[in-house]
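The other protein chains are all here in position, but one chain of the complex has been omitted.
Which chain is which? They are A, B and C, in the order written, and residues in each are numbered from 1.
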Amino acid sequence: MRSKSWLNRHDNSQLLPSTSIQSGSSFSLQTTTENWFKYIVKAHPHHSDYGGVVWHGTYLRWMEEARVECLNSMGLEYADLVNLNCELPVVELALRYHQSIRMGNTAIVKTRLSDIQGVRIHWDYRIESRDEKDLYVSGVVTLVAVDRHKGKIMRQLPSILKDALIKK
Amino acid sequence: MRSKSWLNRHDNSQLLPSTSIQSGSSFSLQTTTENWFKYIVKAHPHHSDYGGVVWHGTYLRWMEEARVECLNSMGLEYADLVNLNCELPVVELALRYHQSIRMGNTAIVKTRLSDIQGVRIHWDYRIESRDEKDLYVSGVVTLVAVDRHKGKIMRQLPSILKDALIKK
Amino acid sequence: MRSKSWLNRHDNSQLLPSTSIQSGSSFSLQTTTENWFKYIVKAHPHHSDYGGVVWHGTYLRWMEEARVECLNSMGLEYADLVNLNCELPVVELALRYHQSIRMGNTAIVKTRLSDIQGVRIHWDYRIESRDEKDLYVSGVVTLVAVDRHKGKIMRQLPSILKDALIKK
Partner (left out) sequence: MRSKSWLNRHDNSQLLPSTSIQSGSSFSLQTTTENWFKYIVKAHPHHSDYGGVVWHGTYLRWMEEARVECLNSMGLEYADLVNLNCELPVVELALRYHQSIRMGNTAIVKTRLSDIQGVRIHWDYRIESRDEKDLYVSGVVTLVAVDRHKGKIMRQLPSILKDALIKK
């Protein structure tokens, strides 16, 4: 085994407690997406730290990449959304590190849209070994739609975004 | 104001729900440290993203730096601990992003040891404006003591670490 | 065109002056590899800076990834080499930035082994648009083989590395 387990075995099956942020918006949608979007990554030297494993902050890069590519698979290119004046900054995240990934190993970043509450978009994450038998990291990330010019949270999701997320 | 607020005002006073990880170890210590360790940072171009503000993953770098320097202020140099066969990897973290920090601005990363449960060490974080009036990021991070050679969680904190943390 | 040109057009065809480091070793090999190894990358938000383009240091990550994958295509997994006590740290690099890459765009990182002088391994780089019509970055990188345990430069390349590089 080339990865080290930091959490006890019984922790591996625990999920993070779901975030419970209140939203002032009336628009709310519980998605029913069961399928994970899968994004393959490899731990290169620049991802590693002195321990020979992936540095804990590196995962946020991979999670962002997986999220952008997941949106892309829904027909929405994130850079286009930004050009249309809408950004989706992260406003909340929570991660648990179950096992580390050694430099040179590959992994699967699995993500899915878990919930939309007004202009808040919740994503689930599981980073696993290629055979999906080992869980390295689990987590949740919340984005919010922001009007770039005004620098303020939008009152509702822009149509292009809502359409892409719902049809999915 | 050069930073943008992503969360509603009433969110700013909310703290993250405390983590409630069970520990199998009998050693448990509730620290009474009230004082924050303060670490000044400046948002340079490489910390920023396309939005002109600090990228959300950058904060993990600053939080790690503040934690290492806080330990150092307690008389413990992290690199020495590693040379003594003990690593303190992050096993859990949760962050809320209240306002963004624009490129060129400075901020204070405030951290404190909040709790020790067996070999788990919990830290609180608040990243604020220099005048401490604006809250940018709040969060919690949990470390665990790992035996480098064995690649396993230690049964108890090494004396050098326990002594430094408790005397504080 | 979504990238901006920082250098004049006539600069685009200029190559970097070749490095001329002397090597004390008698083993020297001029490779005749003409073909570029190609590695596709996409500029994600975390690669960008306040200007909306790829931050200049990001390219070193992509170049390292392309180099590791190029070695892999030669039958050599870099992590295995490290486990065999040999590291290949960068000892010299030079880059020219011809045009920037906007967030959301893809590019090709082209690399090839250009020369081996003793235990020094020289690589050429060209980072181009997908249609290979625009040049974004050109550069050279020199690695040296280091004995991990001794912390010293090796007297000669380990067989596993030499065989992989030469047969290519």
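Methods note: a residue touches a chain if its C-beta (ideal position, glycine included) is under 8 Å from a C-beta of that chain, and two chains touch if they have at least 3 such contacts.
In this text, all values refer to a predicted model and were calculated from it rather than measured experimentally.
From the options B:Met103, B:Ala145 or B:Leu165, the residue with contact to the unseen chain in the full assembly is B:Met103. Within the complete assembly, C:Val90 is the residue of C:Leu76, C:Val90 or C:Ile160 that touches the hidden chain.
For the options A:Val41, A:Cys70, A:Val90 or A:Met103, the residue in contact with the chain missing from this view is A:Met103. Taking the whole complex into account, subunit A touches the unshown chain at residues 45-46, 48-52, 55, 57, 103. Residues 4, 6-8, 11, 17, 21, 24, 50-51, 56-57, 60-61, 64, 82, 87, 89-97, 100, 144, 146, 148, 151-153 are the ones on subunit C that touch the missing chain.
Residues of subunit B that touch the chain left out of the display are 42, 44-46, 60-61, 64-65, 68, 77-80, 82, 102-105.
Rule of thumb we're sticking to: only the chains that are shown with their structure count from here on.
Compare each chain's C-alpha centroid with the centroid of every protein C-alpha atom shown, and the nearest one belongs to A. For this structure, the chains sharing the highest number of C-beta contacts are A-B. Relative to subunit B, the chain whose mean Cα position lies farthest away is C.
A separation of 30 Å divides the Cα centre of subunit A from that of subunit C. If you average the Cα atoms of subunit B and of subunit C, the two centres end up 35 Å apart. Subunit A and subunit B have centres, each the mean of its CA atoms, that are 21 Å apart. Within subunit C, contacts with two or more other chains are made by residues 45-46, 103.
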